[in-house]
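Missing here: one protein chain of the complex. Every other protein chain is in place.
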Amino acid sequence: MAKQKIKLKILRYTPEKQKKPYWSTYQLEVDQDSTVLDVLNEIHWNIDGSLSYRRSCRSAICGSCALKVNGQNILACETPIHKFKGKKLKIEPLPGFPIIKDLVVDMDNFFEKLRQIKPFLILKKPLPDKEFTQSPEQFSEIRESILCILCGACTSSCPSLWSNKDYLGPASLLKAYRFIFDSRDDGAMERIDMINDRNGIWRCHTIFNCMEACPKNINITEYISKLKVKIVENSI
Amino acid sequence: MKKNFKETSKTGARVWLFQRISAIILFVLLILHFVTYHFINKGIIKYTDIMEKMKSPWFNLIQFIFLLTAVYHGFNGIWMMVEDYVHPKLMRIVLFGIIVIIAFCLLFIGMLTIFKVSNL
Amino acid sequence: MYKKTKRYDLGYYNFIGTWAWIIHRLSGLALIFYVSLHLWVINTLTQGPEKFNNIMNFLSSPLFKYLEIGLWGIILFHAFNGVRIIIIDFFKGSFYQKKIFFILITIAFLMWATGSYILISHIN
Partner (left out) sequence: MKVEEAKYYHQVDTVVVGAGLAGLRAALELARNNQAVGVITKVYPTRSHSGGAQGGIAASLANVAEDSPELHMFDTVKGSDYLGDQDVIELFVNEAIKTIYEFEHMGVPFSRTEDGKINQRPFGGHSSPRACFSADITGHVLLHTLYEQCLKYNVHFFNEYQVFSLLIKDDISRGVVAWDIRNGGLHIFHSKTVLLATGGYGRAFKITSNSFANSGDSLGLILENKLPLEDMEFVQFHPTGLYKHGILLSEAARGEGAYITNDKGERFMKNYAPEKMELAPRDVVSRAEQTEINNGRGINGQEYVYLDLRHLGAKKIMERLPQVQELALKYIKTDCTLEPVPIQPTAHYSMGGVPANIKTEVLKNGNGDIIKGLYTAGEASCLSLHGANRLGTNSLQGAATFGRIAGKSMSEFVKSNAYESLPSNPLEVANGKISSLVEGSGKEKHASLREELQKNMTKFLGVFRNEKDMLTMKQKIKELQDRYKKVIIDDKGKIYNLDLIEAFELGNLLVFSEVLIEGSLARKESRGAHYRTDFPERDDENWLKHTMAWKTETGVKLDHSKKVIIYWDRYPPQERKY
């Protein structure tokens, strides 16, 4: 495999040592079809071991490795460097979240918001002996929304979140959609009551950054719109 | 432990829906308005032209709706922005007051014009 | 415990949706400003024909004509992007949001060009 020289800038920050994040430049040789994660590994393993980032599955399913590269949120493990067409890479942690160290951000708040929309089936009917029936059409309503890997790329890219850290964010709204539109669920009203809030769904201004950022290409805005209409139908 | 995202305000749905309804009304009226006043009359409107039109109660009604929707839509929009950027509760209440006052002032001026001129 | 840093790094403006939103906001603000002025101007109707006609003549000077061209553009952008938002909200428009944007903005642009032409032809 042909090697390639690349230059990149990484936003580094060690809270024990610095007050503020700073840019650090690296120059190295990598395979042409490396992913961003391969490059980070290369640096971490062979150049500077103190670089920290998150990664686990390296097959775009666990959601650990969301980062901002050249102005866009991506999954490091699935994005080949040739996608940036020879441009110098500029790697930073996800915007909108506090940095813990280097490329690692604090996602606690993100998960906490997820918890608040009651992300589980709420059942008011008795359990059947076997499974609940659900037709393929009913399943297809939620088919796309279950792809979400909770990487946070969407929520982090939303300008509404930047100006209001309490905004629920697209990932949680998508999760709410996934349950409200699940044919088995009986808890729609409880969840609607939760997201129908000043800092809930109404902070979404159809900006579409979330969709651009989502590595799973989920049409998040569409589902948020469907929720808005449903809420309006229910509350007026 | 952590800050709960939830506030109690449930007005979001109404703000959202009415913003859209007023937008549709405005879309029609505003473009009509601009075309009739700014393009057709060569843009120079004479006092007498207006007085002529003002005789029709329908015209006045439309002007009134226009005024109402424009002010509502505009200040509703501003309120949406305030909710985006202003977080302290007290500040919000103060701003809400200011917005409402300005809105009513504008409404008042507008209505004054319509009522006085049309001799209703 | 690590310290939580805040970052005001907003460099995420590569996308149509973001720009549309920002401009929509700014145009909305501009429109409110305009509406306020407008209402104030129209209010001169109550002060008799003299005053009103004076102001109208004043406002038909070239400077205000050019401002009007700008205003027409702002209105069209806000109006047509507003329609785009409504389509997205109610008619599954998010699948084609970029296409809708381009189509509507093209229409708006054509209207703006025609309007500007008329307005310029009024200047002389």
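We call the chains A, B and C, going by the order they appear; numbering starts again at 1 in every chain.
The criterion applied here is as follows: a contact is a pair of C-beta atoms (placed from the backbone, for glycine too) under 8 Å apart; a residue touches a chain by one contact, two chains touch by 3 or more.
Computed from a predicted structure; not experimentally measured.
The chain not shown here is touched by just one of A:F179, A:F208 or A:Y223, and that residue is A:F179. Screening A:K68, A:K101, A:R203 or A:K226 for touch with the missing chain picks out A:K101. Screening A:V36, A:I81, A:L94 or A:I149 against the full complex identifies A:I149 as the residue touching the chain left out. Mapped onto chain A, the interface with the missing chain covers residues 14-17, 33, 35, 44-46, 48-64, 78, 80, 100-102, 104, 107-108, 111, 114-115, 118-121, 123, 127, 129-136, 138-139, 142-143, 146-147, 149-150, 179, 182, 184-185.
The criterion applied here is as follows: only the chains that are shown with their structure count from here on.
Looking at A-C and A-B side by side, the one with more C-beta contacts is A-C. One inter-chain figure worth recording: chain B and chain C are separated by 15 Å, centre to centre, where each centre is the mean of the chain's CA atoms.
Mean C-alpha positions place chain A and chain C at a centre distance of 33 Å. Centroids of chain A and chain B (each the mean of its C-alpha atoms) stand 38 Å apart.
For chain C, residues touching at least two other chains, in rising order: 85, 89. Considering their complex, residues 2-7, 9-12, 14-18, 21, 85, 88-90, 92, 94-95, 97 of chain C touch chain A.
On the side of chain B, the complex with chain C involves touching residues 20, 23-24, 26-27, 30-31, 34, 38-39, 42-48, 50, 67, 70-71, 74-75, 77-78, 81, 106, 109-110, 112-113, 116-117. Per the touch definition, chain B reaches chain A in the complex via residues 2-17, 80, 83-85, 87.
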